[in-house]
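Sharing a structure, written as structure tokens. Questions coming.
Just one protein chain is left out here, and the rest sit where they should.
For reference, chains read A, B and C in written order, and residue numbers begin at 1 within each chain.
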Amino acid sequence: MTRYILSRAAQALLVLWGAFTLSFVLLQVMPGDAVLIKFQDPELGLSPQQISDIRASYGADESAFVQYAHVLGRTLAGQLGYSIETGVPVSRMLHAAYPTTLRLAVVSFGGAIALATVFATAALLAPLRPLRAGLRLVPGLASGIPVFWLEIVAIQLVSFHWKLVPVVGVSGWMAVLLPGLALAIPISAPLTQVFLSAAERVMAQPFIDVLRARGASPLRILYAHVLPNALPPTLTISGLVFGEILAGAVVTETVFGLDGLGQLAQQAVANQDVAVLQAIILISVAGFVVINFTVDALHPLIDPRIRRTQGGGAA
Amino acid sequence: MNTVLAQWRQRHDVTLPRLLGVLPVLVLVLMALCPGLFTGLDPLAGQTGERLMAPSAAHWFGTDQFGRDVFARIMHGSFSTLSAAMLAVAISLLVAIPLGLAAGLGGRRLSGAILAGADMVLAIPELFLSLSIITLIGPGAMHVAFAVGISQVAGFTRMIRTEVVRVRATEYVEAAFGIGSTFWQVVWRHIVPNSLAPALSLATLRLGTAILAISTICFLGYGPSPPTPEWGLMITEGRNYLATAWWLTTFPGLAIIFSAWAATLLSRAIRVDP
Amino acid sequence: SDATPGGTLLYLEKQPHKNLYPPAGGFYPNGGILAQITDRLTWQNTDTLAIEPWIATGWSVNEDSTVFTFTLRPGVTFSDGTPVDAAAVALNYDTYGKGNRALHLPPSEVINNYERSEVIDPLTVRFYFSKPSPGFLQGTSVIGSGLVAPASLRRPLDEWGDARHVIGSGPFVVRDEVPGKSVDLVARPDYAWGPGQLAPQGPGLLAGVRIIVVPEDSIRVGAFIAGQADFARAIEAYDEEQITRHGDTIYAASTRGVNNSVVFRPDNPLVADPRVRLALLHATDRPDILRTLYSPHYPLARSVIAADAQGFVDHAADLTYDPALAARLLDEAGWTLDGDGWRRRNGVALALAVHEALPQPQSRSMLVLLAQQWRRVGVRLTILSSSPAMTVLDNLNPAVTPLFHAEVGRADPDVIKSAFYPTNRNVLLQKGGQSRHVDHFVDPELNGLLDQVASDTDPATRLADLARVQADILAKGYSIPIFEEPQVYAGSARVHDMHFEAVGRPVFYRTWLARP
């Protein structure tokens, strides 16, 4: 078991390192660098000599390899460097930004689960076959809704027209309520789809018939038997959902003007603020790795069949 | 004649729901290829006297701040969006098919290396990746398609490998070896067709994802340059007028939803169950 | 109604501030904060444009404008308690005049030919210049000359991104900031040295100002109209009607500088010929642009600089819409119409590109309209739109962007030099500026004139120089001025006594909020 955990951890580190290097390479081949871009801004009115002095002082004119070694070393030491654009330590920016994104993620994920549950129940138990078939098309439709569009419309209606929730000058959970719920709709779509198809496979199994033959009601079969059986495949897309939430955060925070990691990422891309972008990529990769790790660890708790194979015992 | 048709239908398992599933996509393709069939108005030239007019018989979807017809812009915009989405999926398939086949058919090392690479890329959210690529190669419709395509490669590679491995373990592949086929004969006759068929139908599903990703990137401002009609871009430009001219954002949004949904229907219609 | 003190004003800004090093204050979000937290030596009267006392109670200038002596107001302190004395002021100007290499601090664009400072006594400071610097006195009044505590001046440029590091002597103090998102300002209770035009001299009336960044126009305006904020910057023309309809106020503050214009980069061979540039100028239907996109707050440009700027000369007659003339000029220059309606010379199409300028109001729409108009004379204009980083890089390359959408605000004749001089903003991209992509283009004649504007000591001669610069630029077709750019703000009905400094930055010092 420890060997398993160690090998998984090594794998996770490899993925982290790979993503880090990949992002470094990607950002390195970009034309110009953030230092150049920032100080070439005519508003600052610097001379070329001044700019090259500044670049040298940032180490931006070193060879890519030296820079890579430097950045890697610094990151390993736990320092994320300074944002070139704002001059603020990246760690401070992340510290300021993560609560919003975390809250957004919680609201949207929670909302998505609730939506998916209600919806899947309806789609599986609705009285008429055409109705069920029709309901089953809805997640596909929902996954095609562009988040940004949905949110623009939601702001206009909910906040400006009906004046239900303010979108500026609010903080904490209130600030992420509307964006989180809007984001929940497209996030719930893949969850519902995967859950529904898993549930369908479970419902085709003989034991469901046996349960019905014992007089169990459809609702009871769904919650006591189909749900736990269909959960593992649904869990496996958690990593994907996490990615969707992050991507959704970029769009959502841009649309709502929230000060989260997504907004930070979008601005870092726009300004080629390498240190910030790399920190965010590292965080998201770490999140992805941790989530997949957790899901793997959770699987045996939900599905007893996996327990013994993982325990390393005889088959 | 009738029986020939019936035979063809039976052979290809063509049913009414399947045909209906293809219909929306046909409409879209028609829109993209001959927007003139749907509208006679110029998507680029505005009538200064007809600015920001609400939907009416003359302008079904209203007009924008330059007096351009929104319906015409949506019709003409379909080409940009659809061609970019198809290009994106084509690019990802083009790269992913050889990689996926190599990972599925190759030895432990090769397949391990490809999979590890794919995992690293997969760990980075797709949007981050495509945004980074866009910054690298610069904005523009085809560049967005390229960026979205490349950022989907890892996912496709994994998917194709899974299919290849599944097909490789089937009894019919074993049977094909049993009747004396060589490795490449088996690969070509059985593994490639049987693993790519479901992969392709999943690829159609990804067409919808690509449409969304592309319009998101265009919305964030990295798409084709104005005044090109592009749906995501139209939403960006129209949102400033949201309070006064709702039609500028509503209709392009619906167009995106419709095409993503059409892609879903198409993939359902041509689905090959593994 | 009487002014009621207290209350926090909620101010919606379009962009986050980048760096609060005062010389970088030209960027509106930076200036919007600096205008509240820093004082300057002098104040420029917003009606007369005359220079009035502020931290300096008086000053004298020698004959050839190379020596300036200022007498300081006693008892002024920075918010960290250190006095605003001659030594502190000297340190400020040494830094702004010469820059500080070690700390990456660049010199200010409004201070030319600065040599050194001299502390005469604790309340008297003198500045020496190597060449005549007539613009310096006005330069002491601009946002870029805000006085900050020596403690702040010891920080490297990077750290100026954090508003909390900037210690000024202004009526407000930074209490907190969330990077890229919001800045909280609180009034300084012991403040007593406001500029004369804004008397009385006590502390600010507001308890504080909360600046929230809302980049998205629709949300900023929507939230403002929905009553979620008191004040908002960067209101576009199409929203003005909505706002006034709700009983709120539109403030259009003039920026008095170089007009909102489309300028050429003659280094690019496509626009190297003055005939081509002039043709495009006459192919531009500016009134149509204003009618279609803007409001009466946006006056039609009649020269390179605004009508209320110093030294303005009316060139309206040179800025006519005349497509026939445009066509003729293009024909003469060898760009003939092809069968497909586009102009070509030796098989090369006259296809130009310009980047959308994010800070300019409706830049994209304006350029789209411009493209529509130029299309009628057979010229193709592509509007580029991309990340800020890419935009900066592209705009430094005349081969990529033969055109540039520009505007510079400052209420002094020097502003024209700021815009056009190679080592300043260099909007035409002459050789000798920052760009490494410029091959050959340089206009010594124009540069000479600009130098004179910046160094002529006699105000009358300066204005005459300025007139020659305007004529020169327009005659060579370097620029197509479109409109005089205002800074447009929306204020709710609660907001009273709003002031704006000479180039349209809000000053909340005397502002108060009516009780709801």
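What we mean here is this: a contact is a pair of C-beta atoms (placed from the backbone, for glycine too) under 8 Å apart; a residue touches a chain by one contact, two chains touch by 3 or more.
Heads up, the rule we're going with is that contacts and distances are computed from a predicted model.
Peer 1: What protein name does the UniProt record of the undisplayed chain give, "Cytochrome c oxidase cbb3-type subunit 3", "Putative acyl-CoA dehydrogenase", "Na+/H+ antiporter subunit D" or "ABC transporter ATP-binding protein"?
Peer 2: Answer from the UniProt record of the missing subunit chain: "ABC transporter ATP-binding protein".
Peer 1: Touched by the hidden chain, which of the shown chains?
Peer 2: A, B
Peer 1: Consider the whole complex, including the chain that is not shown, and state which of A:70, A:95, A:161 or A:212 touches that chain.
Peer 2: Touching the chain that is not displayed is residue A:212.
Peer 1: Which positions on subunit A touch the chain that was left off?
Peer 2: Touch set of subunit A with respect to the missing chain: 129, 205-207, 209-217, 220, 224-225, 228-229, 302-305, 309, 312, 314-315.
Peer 1: For subunit B, enumerate the residues touching the unshown chain of the complex.
Peer 2: 170-172, 174-182, 185, 189-190, 193-194, 197
Keep in mind that, in the parts below, only the chains that are shown with their structure count from here on.
Peer 1: Look at all chain centres (mean of CA atoms) and spot the one farthest from the centre of subunit B.
Peer 2: C
Peer 1: I'd like the Å distance between the centres of subunit A and subunit B, where a centre is the mean of that chain's Cα atoms.
Peer 2: Centre-to-centre distance between subunit A and subunit B: 22 Å.
Peer 1: Per the centroid of Cα atoms for each chain, what is the distance between subunit A and subunit C, given in Å?
Peer 2: 40
Peer 1: Going through subunit B residue by residue, note those that touch at least 2 other chains and give them in order.
Peer 2: 135, 239, 242-243
Peer 1: Specify, in ascending order, the residues of subunit C that touch 2 or more different other chains.
Peer 2: Residue numbers touching two or more other chains: 216, 218, 222, 225, 387, 389-390.
Peer 1: Give every residue of subunit C touching subunit A within the complex, in rising order.
Peer 2: Subunit C reaches subunit A through residues 10, 12, 16, 18-19, 24, 26-27, 99, 101, 104, 106, 109, 157-162, 178-182, 210, 212-216, 218-220, 222-223, 225-229, 387-390, 392-393, 395-396, 418, 423-427, 433-434, 436.
Peer 1: With touch defined as at the start, can you tell me which subunit B residues reach subunit A in the complex?
Peer 2: 116-117, 119-128, 131-133, 135-136, 208, 211-212, 215-216, 219-220, 232, 235, 239, 242-243, 246, 249-250, 252-253, 256-257, 259-261, 263-265, 268
Peer 1: In their complex, what parts of subunit A are in touch with subunit C?
Peer 2: 31-32, 34, 36-37, 40-48, 50-51, 53-54, 57, 82-88, 92-93, 96, 152, 155-156, 159-160, 163, 166-169, 254-257, 259, 263-264, 267, 269-272
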